[in-house]
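First the structure, in the form of structure tokens, and then the observations on it.
Just one protein chain is left out here, and the rest sit where they should.
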């Protein structure tokens, strides 16, 4: 074939298979969203339209990729999680990351006008996202990763809420507000919010305080169930599942509703009542579905 | 800080710096475009709207990323090339690939309605792309990579043109056409096209036969110049360029017009007359610019 | 400094940190030992001197590197295992592998004359070893790896024992023996050994049938203890251990005796009675020590 002379260049492509039996987290981040939020006049400290758009795009990604176990979003970032038994794209790192980044971007652009009704996109200033994959060997590592992001959400939101109250309602300059907040702890910020602006941070909307969890919904289970050991054995079971069985599981997952919630994912309860997330095995579809 | 307990999970992120002084090619491919081209009724063997849309999105990517030296597109794939001296994102592989994939996707979705005027996108069936980065140590390897893609373009287009003529005009079934073409060489296909359908393949449009090259335009140079050795020393020069100088080069590149051409990139002439592509050093802006 | 002009080449060194919280197995293999065993007239099917030398070298490696949890050897290969909490050399892959390969080689050469009293080494035909590191995320994966090697030991030893009996005692040619053994199962080989040569395979020496396990000896524990869950929590504890504590653990490990045994490591009992191996936490030193 005429092409054989050049085909040797394929040998330069290097494999990037992610280690088997590890959780894979693909985290994507908005590129230059600080500037972008100015251009499109995002509301401060949180723009509900922007968050709803992020969540809507994430829901589409989960629908498109039944292998995804769960996702968590805050601000302009989203973390998508594949189960250790996932074999999608033979676990090729670049393929997994780019597929998620591209699918997310496509829906984000497509849905923009639905959420920003009066603010059309202006080319070339289009939103885009970068991403990376990280492996976590143990379920505890994955849980700690999720907790890390949710604690970060809390810390940033408390800071931003206080900062923007001081600026927008308190009439302070950005610099002065920043200066005053330097070195403060959570209690200080709560007090500023309450004393100066009559705001009880606890009453802020959950979507801002907790971020957004996206996953497939099945029948919730009694939280007493010790999920961990069970999860493990189920995971093992699936690891040995044939390709046919894996296809069957994929179909079951496609039937489940993808939901968005703003709840605590640091404590055990969330995971114990939704054991299918850590086990990688679909739960029971709700009776009403 | 409250988050410190969980922050250890950051240690699981592994570096993915691409080897210095190598050409970086980011190739993106349409995900499931066979099915997608059916859904949106792409014309066979080539849909000019689809190719123009690909090219328009690629132009935006080059405008957005002045570090890109050149890009080459054919069908639903596009290869974006960074020079060996490129230091964008500290050469982090995932960051480079996802930024290109996401920016391309954003513009592709955004521009869709301009090129497919009567065929609106139907969610969730949105186009998306995956991608990967490959390193090429020598300029000859990069040249051979580009040649590989352009030869592939030719081979596929000759096949597709013949196949679809046999089916659409010749009234053959897909299977029969496929069967007849099995084992044929170029001359055979040229003859089928000419004898049965009066088509001289050489007269087909260049965009189909050659694919699309996208790059920054400066004043073309006399092709006698031996570009290679010169390119090398210039590249060396830039490798030692300070950050300030690199920023200056970036600005020069932003000023250049990004053009799309359908020309031979296998022979030396293309590269010799546009030495800035391989040298990584901006050329002279055209007098009229 | 005069060297700064060239020091940029250091940037080409790429990091190779192994993923945290994974078991690290460094497996080394004799280079060209088939030929080497001919040159130095190793006895067939097993040369006890060669195996004792392998084990002696492995013991020295474990003494030299207190971070090693366990090792398993068979024929001319040895697997050295680091615990998921291991931070030796910041988990740099090449450093871990080469240190083990070099230390093992040094002792193997140094000790050769002790085990091959009448067969001096002939330069340049010196024994050498290559090696590689593999990560295993779950303890079950590590256990399965160890089982894989021990089952392999059994399969190969049964084959080799039968083959060499047929050749050495049965007077068959290598080819004929090979041909007859093709497609046979274990029962067939056992029968050949017993019927033709009066050999009960079960009575063969354990070192040949089971290979060699090398580890640090503490007081054996009652096998009823469920080791796994305990191991996990201990491992977690150590993961958070300070550098001072880790140094203390290292000293404790140096005090323990390194032993070589030829026992089953597939069943749970071995691991349950020696929980320090999987937990990564030193056990109690024997009273008599």
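We just call them A, B and C in the order they show up, numbering each chain from 1.
Operating definition for what follows: a contact is a pair of C-beta atoms (placed from the backbone, for glycine too) under 8 Å apart; a residue touches a chain by one contact, two chains touch by 3 or more.
Quick caveat, the model's predicted, so the values are computed rather than measured.
Set against the missing chain, the residues B:32, B:120 or B:137 yield one that touches it, B:137. From the options C:28, C:71 or C:213, the residue with contact to the chain not on display is C:28.
On the side of chain C, touch with the chain left out of the figure occurs at residues 1-3, 5-10, 12-14, 16, 28, 31, 60, 63-64, 93-95, 97-99, 101-103, 105-111, 121, 123-124, 126-136, 141, 144-145, 147-148, 151-152, 154-155, 186. The omitted chain makes contact with chain B at the following residues, 19-22, 84, 135-138, 140-141, 229, 236. By the touch rule set out above, chain A reaches the unshown chain at residues 11-12, 14-15, 17, 19-21.
Keep in mind that, in the parts below, only the chains that are shown with their structure count from here on.
If each chain is reduced to the average of its C-alpha atoms, the one that sits nearest the average of all protein C-alpha atoms is A.
Annotation: 43 Å between the Cα-based centres of chain A and chain C. Averaging Cα coordinates per chain places chain A and chain B 31 Å apart. Those residues of chain A in touch with two or more other chains are numbered 135-136, 141.
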